[in-house]
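Please read the structure below before turning to the comments.
Here the complex is missing one protein chain, while the rest keep their positions.
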Amino acid sequence: MPLTQDQLDEIATLRSSPRETLRSVAPGMEAHLYTAHPVLDHGFVRVIDYMGDDAAICQAARVSYGKGTRSVQNDEGLIRYLMRHWHSTPFEMCEVKLHVKLPVFVARQWIRHRTANVNEYSARYSILDREFYIPAPGDLAAQSAVNNQGRGDVLAGEEAARVLEILKGDSTRAYDNYEAMISDEGQDGLARELARMNLPANIYTQWYWKVDLHNLFHFLRLRADAHAQYEIRVYAEEICKVVADWVPFAYKAFEDYRLGAVTMSAQMVECLRRMLAGEAVTQENSGMSAREWREFEGVLG
Amino acid sequence: MPLTQDQLDEIATLRSSPRETLRSVAPGMEAHLYTAHPVLDHGFVRVIDYMGDDAAICQAARVSYGKGTRSVQNDEGLIRYLMRHWHSTPFEMCEVKLHVKLPVFVARQWIRHRTANVNEYSARYSILDREFYIPAPGDLAAQSAVNNQGRGDVLAGEEAARVLEILKGDSTRAYDNYEAMISDEGQDGLARELARMNLPANIYTQWYWKVDLHNLFHFLRLRADAHAQYEIRVYAEEICKVVADWVPFAYKAFEDYRLGAVTMSAQMVECLRRMLAGEAVTQENSGMSAREWREFEGVLG
Amino acid sequence: MPLTQDQLDEIATLRSSPRETLRSVAPGMEAHLYTAHPVLDHGFVRVIDYMGDDAAICQAARVSYGKGTRSVQNDEGLIRYLMRHWHSTPFEMCEVKLHVKLPVFVARQWIRHRTANVNEYSARYSILDREFYIPAPGDLAAQSAVNNQGRGDVLAGEEAARVLEILKGDSTRAYDNYEAMISDEGQDGLARELARMNLPANIYTQWYWKVDLHNLFHFLRLRADAHAQYEIRVYAEEICKVVADWVPFAYKAFEDYRLGAVTMSAQMVECLRRMLAGEAVTQENSGMSAREWREFEGVLG
Partner (left out) sequence: MPLTQDQLDEIATLRSSPRETLRSVAPGMEAHLYTAHPVLDHGFVRVIDYMGDDAAICQAARVSYGKGTRSVQNDEGLIRYLMRHWHSTPFEMCEVKLHVKLPVFVARQWIRHRTANVNEYSARYSILDREFYIPAPGDLAAQSAVNNQGRGDVLAGEEAARVLEILKGDSTRAYDNYEAMISDEGQDGLARELARMNLPANIYTQWYWKVDLHNLFHFLRLRADAHAQYEIRVYAEEICKVVADWVPFAYKAFEDYRLGAVTMSAQMVECLRRMLAGEAVTQENSGMSAREWREFEGVLG
């Protein structure tokens, strides 16, 4: 369980004292505020603050488009139009601040998305907690034989047992030694900024992560994708649920035009036209490589 | 007067319906919400939304610094420490969204600050209003004789009168012709995206501008500075007042350590030490150029 | 003609003195260096510097992928794979610096692309030249009747003549008055930073613009698109030709997977599958709005 009783009490306190504001309020998001949604064995995602809602996207776009928008009949129509035609700035007008607890190797992938604000718990300054990600047995995947960057079947039997034993044992030993090195009982105690180097990448860290909706959608498109590593994908999926409650119109448009959408190359479009005209198109006469053709067949089901 | 009765009514409506939220609320900022603060002859700045307050800066920093911050006695002390030691990420955890109406030549300076989100009224899509910045007589400054990028004395008499006449006359004619070109009465009407090219840089535009507090402080340091062009400085000064009400601790730290602070070069520090030791330091034995020496004397009063 | 003899001589001098370097060299780009490619009536694009080539993209990607890339048979295959699967960082490893002369209203669109470095000629500091964009008769388009943001047919006859007369007349008068206001013969002379406000948006400015290849592709996808305003599209098209000579593999992949590609929504993909299975799909049973259906039909030809 990722949260202590103290933390649960703190969340309850924060959730029990509504205050008045003149700002726009998103009821679906208020319901999420501060609550920690568990992810993996010790991680979580929780909303700390947000700015804007579906209406705020339209309001910003209408400054941009002024009187002309009278003809767009409703907010949902406008939002879908903006998403379909790659208008990014109105979506940047919404912002969300999350508190995330996550293993370091997931944090290292996450941080590659640069257009966000991050405040991470400092292991230079403070002492990390003894919490490590140990995969559930069903997530102990083998290396893929066909894709260097992918996973194959789940490990079984003795091999799985041995892997779990290694991960648990090394985590424990690394943390014991971390504590031993920084201890100042009977010794000077190694500097924290040095001692942390002994900790493995499955230790948990946490940060505040603040991002606008456009860049969040970009993050979610890449990280909620089937090709993303499982351990970051589960965070993205949890965030997707939150966003769906926050800005339902924008999220639906994102699902239709990004997450569930497919980009077809010039060659694929050309082949499609030929197929719809009744021609039998094969990889050989498609102008695509074998790999692209497989991807094309995948899209067409 | 920059606002119509319709706009004033809309602001009154927005300000009359508080709603409940669980988010952090900054009372000083609630008082500003939606109200248009006039700037120049037709411009304004108004707050549309905000995220966070002084406490949110500390809260984010404390994730970063964890348990260790217990020793920092209060939020103000922590904020001042963060500002003094160039910790930027906690200040990025606050965000503000402004609606600004401003002349195009001011907008062109403003947009050079890239770390912000902008949605501008589109003159491709819509028709601009007939509103032009005409300087007040006291702001009709002559070109500086000593600084290519500065202003000298205020123009007077016939010269001032002639300048005002030119600015008014050309604005009127340009807008009349703009209207004539896009009119579709008895003609096809030139495309708006083309007709706008006839409008001069003193026409007003407007945009939604969203920025985090760290980058806003950077903007204010450069644009509320005495060397900034007057017409953008007045916007910066208006925003300064709003920020002082929003995050009073952070704004005070910003005043002390940025706005009112001075950066001394390695040479200046060396000279200071010699002066405090009783030595008579002159430009000749200072190691500074004449220009730097003048700047140094300026700092020391 | 956009360039003076002095400028042409300077370009000739720069092009006549090759020097030795150990860096990677792109022969197709060396052929472009410094030469001004004319755009519109007084504008140009010219390459001032560049970093990297097709091989540099692969070299950076191979740090990322290490030994595993042995199985990708050649650089072109790797580049196409990276483009198809939205790997952006290897393309960021190439950089280009352009000198661009362009009308102010084009510059205002261009600058909205924030991930670039810009140094613009300063009208605060210097005096602008008397050069204005006056559209060629064939580019004098009417406002579109169906699309607020588009163009219709070309204006003809008296209407066209009158528009050209207005644009030329107002440009001339505005510049004459600009000169009169800043003149210090017999008067103090208005500050340049103020006088510039009288100049219309079709005056030419110029800047140095430096951008990495990934963000340049993003710019080109939006601005070389048929929906972009003609006056910025011609710049984008000129840059496309330069990039095709600089990084031919990357540019070809960009053409196939971005410029000539189509994004199909979840609904469109579903309809496609039904159509390929022999079903007669109409707008009514497609689940798409009338507008989306029109766009879908457009893609399928």
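By letter and in written order, the chains are A, B and C; residue numbering begins at 1 in each of them.
In this section, contacts are C-beta pairs under 8 Å (C-beta built on N, C-alpha and C of every residue); 3 or more make two chains touch, one makes a residue touch a chain.
This structure is a prediction, so every number in the text was calculated from the model and none was measured.
In the complete complex, the hidden chain is touched by one of C:Glu76, C:Glu120, C:Asp245 or C:Glu295, namely C:Glu120. From the set A:Gln7, A:Asn74 or A:Gln149, the residue in touch with the chain omitted from the display is A:Gln149, counting the whole complex.
Taking the complete complex into account, residues 103-105, 108, 111-112, 114-115, 118, 122, 124-126, 133, 135, 140-144, 148-153, 155, 159, 162-163, 166-167, 170, 173-174, 177, 180-182, 184, 187-194, 196-202, 229 of chain A touch the chain not shown. Although one chain is hidden here, its contacts on chain C can still be listed: residues 14-15, 17-25, 30, 33-34, 48-52, 56, 59-61, 63-68, 89-90, 92-93, 95, 97, 99, 117-122, 125-127, 206-208, 210, 212. Think of the hidden chain as still there; on chain B it touches residues 65, 68, 71, 77, 80-81, 84-86, 89, 112, 148, 222, 227, 255-257, 259-269, 272-273, 275-276, 289, 291-292, 295, 299-301.
Convention: only the chains that are shown with their structure count from here on.
Of all residue numbers used at the contact between chain A and chain C, over half are used by both chains, marking a mostly same-residue interface.
For the pair chain B and chain C, the distance between mean C-alpha positions equals 29 Å. Averaged Cα coordinates give chain A a centre that lies 33 Å from the centre of chain C.
Listed for chain C are residues 112, 148, each touching two or more other chains.
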